[in-house]
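Everything on this sheet refers to the single structure shown next.
One protein chain omitted, others in place.
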Amino acid sequence: MSKQKTKYITIPSKTILPERDASRKPVLECVNLGITLGGIKAVEDFNLTVGRTEIVGLIGPNGAGKTTVFNLLTKVYQPTTGTILLNDKDTHGMTTTQINKAGIARTFQNIRLFKNLSVADNVKAAMNNEMKYGMLSAILRLPNYKREEIAAHRRALKLLSIFDMQDMADVRAGSLPYGAQRRLEIVRALATSPSLLLLDEPAAGMNPSETAELMDSIRKVHEMFQIAIILIEHDMSLVMNICEGICVLNFGHVIAKGTPDEIQNNPAVIEAYLGRKKEA
Amino acid sequence: MTVRRLINLKRVEARRIYLTYFVVILAYVICQTMSSTKILSSSMRGMLVPICAYMVMSVSLNLVVGISGELSLGHAGFMSVGAFSGVATAILMQNFIPFAPVRLAIAMIIAAVFAAIAGFLIGIPVLRLKGDYLAIVTLAFGEIIKSILNNFYLGVDSGGLQFSMLSDTTRLLQGGRLIIRGPMGISGIQKISTFPAGFILLMISLMIVFNLVSSRSGRAFMAIRDDRIAAESIGLDITRYKMTAFVMSAALAGAAGALFAMNYSTIVANKFDFNTSILILVFVVLGGQGNMLGGIIAAAVLTILPEKLRQFSDYRMLLYAIILIVMMLATNNAEIKEFLNKLNPFRKKEEAE
Partner (left out) sequence: MVFLNFFISGISLGSIYAIIALGYTMVYGIAKMLNFAHGDVIMVGAYVCFYAVARYNLNPFLGVLIAMIVCTFLGMIVERLAYKPLRQAPSLAVLITAIGMSYFLQNTALLLWSSNPKVFPSIIGRGAFKLFDGRLSVSHITALTIIACIVIMIILSLFISKTKMGKAMRACSEDKGAAQLMGINVNATISLTFAIGSGLAAIAGALLCSAYPTLMPTTGALPGIKAFTAAVFGGIGSIPGAFLGGLMLGVIEIFAKAYISSQLSDAVVFAVLIIVLLVKPAGLLGKLTQEKV
């Protein structure tokens, strides 16, 4: 898959978006987002706009506050300051559950699967809100129960096949190899039909060939579903290859934003990662 | 990936479910035959209904502890709510519905409804808590229900139902009847519970629980049990599903309570104390959390065991305690676990697949 350069344009609210998304409302807008955890400002003045179909990389040294941003977006923590607009709607006061219903799905840095459920059930659990049959149908095994269960199962297998996991559908999720667990988390997030997908270090612990496969899968997901993706990752080749826009965090502050090329040559970023060059 | 594949999908689980139904039906047929041909001693015959009730309790608590992953130490409270409301209903209907099985069925349904309401009311505060704190609050509610029922008086006369708390101030009219007499409980109960009724209730409970577990609700219960934060992240309503499991479990416990109570002529609230709650929890833990058949078998064994130990008279509860401790130590010993796994037919097939 060859990588096309994405053209960025500036829109009136002083944010940049990929050209193809410019005519549409952005999926996510964070304005002055901040949170104080245990007296420390873990994230401060975080501003980010994500276009409908943009892939954004969120990078930064360990402890920069990347995962905290995800936790703010999904309301695992309630932000102390700032606003999050999701599909133009203020998410103030929403719970994690409501955020997911509103369109954000995520994976976790430390894998959080439903270990005792099968792979297929992990995915189908995420389809819970689109299945409509009630408890009575389930207890009496009415026709709509069967119809919806079969449809859900088909869709689960289809989603799993994006990551070549359809043959593992019956396996207990906890007994999957590490890489497959990471991929299953992505499938589970996708099953909620999100408009914004947050991936927290999807390539952590993977070897280079697995990472390359993962990269292809993420591209495939992006093309198939036309959704926005925010990616936290330490693997720079992955980030630089796949992301169109990159946002660099350090000590809870955004220190740079731009395209991969701009970021790679940004002195502040280099300093954050490598430290200041000693003047001789 | 055909539709056939979906039906076969949970081969292991499906086999487990069918095996459970099969064992229960087989056990019923054997017991019924033995009972009608008088092979079964009369003391054993008298235990058939309580065993069924405890089996339903085990299934009911398993829904909360095994499937939903919350520890409840007050399940006997729901049983007592069901017992008292069910028996009261049966007594009130005595003149209108002479046919006992129908009266029993209606009593059990009313009992389930009352227990479900209690479950809902208790669930509102309880399910906001987590882990050991949740457990202690269920214990507290179990004790509160016991205290309240111990001080509750209900009577009926031509003016309708009358009730009072603490002491009997119902002032019934001539010809009225005091049904619930505080610490004296209810006496003069018609023993209309039968073994077949117990069997049917157990089958219905199993059907409800099994079918729920393999539906979207069941997946949600288990997802929340395995990882609450991940479950929230995929949009599951934690409170709603926890409440569903809790209320459903309370309703089944209520029906079991009514079945249990109408096997005796007298019933008091103190029968459903903390020790009863623990007894039911022991069924679930010994049978394996989430394993319905295991819980059912544990219920049968642990109800019969104290009777069989009667010949050791004074030592029987001591032996019971020792058996309990040894069983817990054995089932959690790594080497013994390994050995049991080798014996388990399902485990092998699971690995082979």
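When the chains are written out, they are named A and B in that same order, and each has its own residue count from 1.
Assume a residue touches a chain if its C-beta (ideal position, glycine included) is under 8 Å from a C-beta of that chain, and two chains touch if they have at least 3 such contacts.
Predicted model only: the values in this text are computed from it and were never measured.
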Query raised in the report: Which is it among A:Leu28, A:Val76, A:Met94 or A:Ala138 that touches the chain not included here?
Result: A:Val76
Report task. Determine which one of B:Glu13, B:Glu143, B:Asp157 or B:Glu307 touches the chain that has been left out. Result -> B:Glu143
Query raised in the report: Which residue from B:Asn151, B:Ser187 or B:Asn291 sits in contact with the chain not drawn here?
Result: B:Asn151
Report summary line: Of the candidates B:Ile25, B:Leu161, B:Ile304 or B:Leu329, the residue in contact with the absent chain is B:Leu329
**Report entry** Residues belonging to chain B that touch the chain removed from view
**Finding:** 65, 71, 125, 128-130, 132-133, 135-137, 139-141, 143-144, 147-148, 150-151, 166, 229, 274, 278, 281-282, 285-286, 289, 314-315, 317-318, 320-322, 324-325, 328-329, 331-333
Query - Residues in chain A touching the chain absent from view - result: 67, 71, 76, 108-109
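Assume only the chains that are shown with their structure count from here on.
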Query - Chain centre separation (chain A, chain B; CA means) in Å - result: 43
Query - chain B - residues contacting chain A, complex - result: 1, 3, 6, 9-11, 207-208, 211-212, 215-220, 222-223, 225-227, 229-238, 244, 353
Query raised in the report: Which residues of chain A touch chain B in their complex?
Result: 74, 76, 95-97, 100-101, 105-106, 108, 112-118, 120-122, 124-129, 131, 133, 135, 138-141, 145, 149-150, 153-154, 157, 166, 169-170, 188-189, 191-192
